[in-house]
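Note that one protein chain of the assembly has been removed; the remaining protein chains are unaltered in position.
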Amino acid sequence: MINAANIAEMNDKFQSMQPRAILAEVFSVFPQAAVSFSGAEDVALVVMAKKLNPAVRVFTLDTGRLHPETYRFIEQVREQYSLEIEFLYPDTAAVQAFTREKGLYSFYRDGHEQCCGIRKTEPLRRKLAHVDAWITGQRRDQSPTRAQVPVAQVDSVFAAQGRSLLKFNPLANWSSQQVWEYIRMFELPYNALHDRGFTSIGCEPCTKAIGPNQHEREGRWWWEEATAKECGLHKINIDSLAD
Amino acid sequence: MINAANIAEMNDKFQSMQPRAILAEVFSVFPQAAVSFSGAEDVALVVMAKKLNPAVRVFTLDTGRLHPETYRFIEQVREQYSLEIEFLYPDTAAVQAFTREKGLYSFYRDGHEQCCGIRKTEPLRRKLAHVDAWITGQRRDQSPTRAQVPVAQVDSVFAAQGRSLLKFNPLANWSSQQVWEYIRMFELPYNALHDRGFTSIGCEPCTKAIGPNQHEREGRWWWEEATAKECGLHKINIDSLAD
Amino acid sequence: MINAANIAEMNDKFQSMQPRAILAEVFSVFPQAAVSFSGAEDVALVVMAKKLNPAVRVFTLDTGRLHPETYRFIEQVREQYSLEIEFLYPDTAAVQAFTREKGLYSFYRDGHEQCCGIRKTEPLRRKLAHVDAWITGQRRDQSPTRAQVPVAQVDSVFAAQGRSLLKFNPLANWSSQQVWEYIRMFELPYNALHDRGFTSIGCEPCTKAIGPNQHEREGRWWWEEATAKECGLHKINIDSLAD
Partner (left out) sequence: MINAANIAEMNDKFQSMQPRAILAEVFSVFPQAAVSFSGAEDVALVVMAKKLNPAVRVFTLDTGRLHPETYRFIEQVREQYSLEIEFLYPDTAAVQAFTREKGLYSFYRDGHEQCCGIRKTEPLRRKLAHVDAWITGQRRDQSPTRAQVPVAQVDSVFAAQGRSLLKFNPLANWSSQQVWEYIRMFELPYNALHDRGFTSIGCEPCTKAIGPNQHEREGRWWWEEATAKECGLHKINIDSLAD
């Protein structure tokens, strides 16, 4: 069993386990857990999940602003692994009102929060309202905001009122190096942007290639402060930093 | 006056008029006419319209699959001309159901009609339901399906029940050459893709650069027959060909 | 027979002949004629020549500044048609002295003549000193400087002292359209740059993609006057314009 009551205990136990074993245990309790796929190196998580759980439920937040390469990559994974992927879209009225008022690049002026809120957070919230557990590819080495990411946690940010929602980050303790060894060893497909200097990949206007010896997070929301670089999906990370 | 009753007559009159004069006459009757902007060389139409009618109503169908270059260009036009642009988005539930079932590239297998239907036609229909007249940058030389495009017509395809809708194509008789002379002479901004071999520009997966001496329409829906190459917006063109 | 004495007569005769027939007649007299290949759409000429004359002698002026795509394309043609291609290089000392004094982009400041002189004209002169006839892909529609290009001419510019040199331009009367129909109909390979907006292709710093409805010559030496746009290879064209 894994539940809100014993989550700290489970998290302790998971610290010494490999992603595959963690995933197996999570699926044994929550076979319908929703796996988030961003179209980047979290392909490692998605493929692992599919192998363990052929009926795995995968979703992608299609913000409408992803790179063409990312759309092609997600489709490639969908086809190659016969994966059913649910694409989640912004609310029509909300995104229309937002862009009519502020145009297509307001985030460069007043921060990414509003845009992420409409294009990612709200669709995710809609999705998670009907879910008991979700699984992400977050890692501690991705950014300062993720340095404390637990393997298992109660997700108080996205839980619908009166419901419990658990969040699992099986790759939390893996390094970027380990994820890429996995991708290369098992010859997983990967986003073509990774061969053009991109490490972290999000929406097209908010992602750029990084140079030699730069940290992957320097390629995201580079006009903002490092400690605020979360898109809302993982706002719980920011909240916990603020403690 | 221009109305459904005298539209054929108006169309005859417009044949010998320049786009600017046509636009001026249309705006004198329909100051709130909605101008469609695709982010391509129809920038000529949009800028002409803005100069004649500072309060012009411009809309763009943001399918969620446009090129990053197109998004940047539309924003550039929005800012440079202090233009208010309304971005129209697909219905959330419809696009979610569609992509969940068929993935992101079904058009390559079963044609572009369904995808255009959801991402362009339906949002356009929603918009035109509240409009008396709309204005587009269509030209006769763009493709076989557009060879008969009139300057003024009754739009029976998008008219809401019990309403009259007029459609104006002020550039119908201009050649690509003339549009580009206008763009270059007045130094209008243009989509960066035009400097990389793109002539006609639509959604990213359905547009490609053309080679020397190819017709611009060869860069659109190239896996389909030339006579079916309309996206639904201008279905009235296909209907009229079928007569 | 074709020789300096009857060249005007031959040129008259060639006016009404197709490139293939012209080439056949030229090779019947000069089987060792040197065919110039620039790595652009003159692939049509090279393939035609190879089919007529399997031992055809092809040369390319490798200026050291061609596009990577052009090098790859030339190699592709070399391999696909089992073609022997002679690559001609600038004189080591000349190019060293030139770049040491002026750097790598002096042509943007003082014109392309000196650079073309060292990287193209001199190596070509070296080559043509031992040749009786050469064949190029020049066409009248390529630029104002080529509007008078004959099919057959005496090449007084490159003839070594005391020797006669003939120059043949079998495509002179073909349009760009016809060359591309040939390339597409026979599915010849072509330079990848042609799919990215490039029509005319020369050295990388001196070539750019053109936009819709621009003439191909606008993509070459765009900072100079249209009537001076020859690289020295075909200086005879300029000379004849000056008559």
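The chains carry the letters A, B and C, assigned in the order they are written, with residues numbered from 1 in each.
Basically, a residue touches a chain if its C-beta (ideal position, glycine included) is under 8 Å from a C-beta of that chain, and two chains touch if they have at least 3 such contacts.
From a predicted model like this one, the values you see are computed outputs, not experimental measurements.
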item: Chains shown that the absent chain touches, full complex; value: A, C
item: Full-complex contact with the absent chain, from C:Thr99, C:Ser164 or C:Gln178; value: C:Thr99
item: Options C:Met10, C:Val46, C:Leu88 or C:Ile210, residue touching the unrepresented chain; value: C:Leu88
item: Touch residues of chain A, complete complex, unshown partner; value: 41, 176-177, 180-181, 190, 194-199, 209, 211-214, 216
item: On chain C, residues whose C-beta touches the chain left out of the figure; value: 62, 64-65, 67-68, 71-72, 74-75, 78-79, 84-92, 95-96, 99-100, 103-105, 204-205
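Criterion: only the chains that are shown with their structure count from here on.
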item: Touch-based graph of the chains, sorted into line, ring, star, complete or other; value: line
item: Chain whose average C-alpha position is farthest from chain B's own; value: C
item: Whole-Å gap between the CA centroids of chain A and chain B; value: 36
item: Between chain C and chain A, distance of the C-alpha-averaged centres to the nearest whole Å; value: 55
item: Interchain centroid distance [CA atoms averaged], chain B/chain C, Å; value: 42
item: Residue list for chain B, restricted to those that touch at least two other chains; value: none
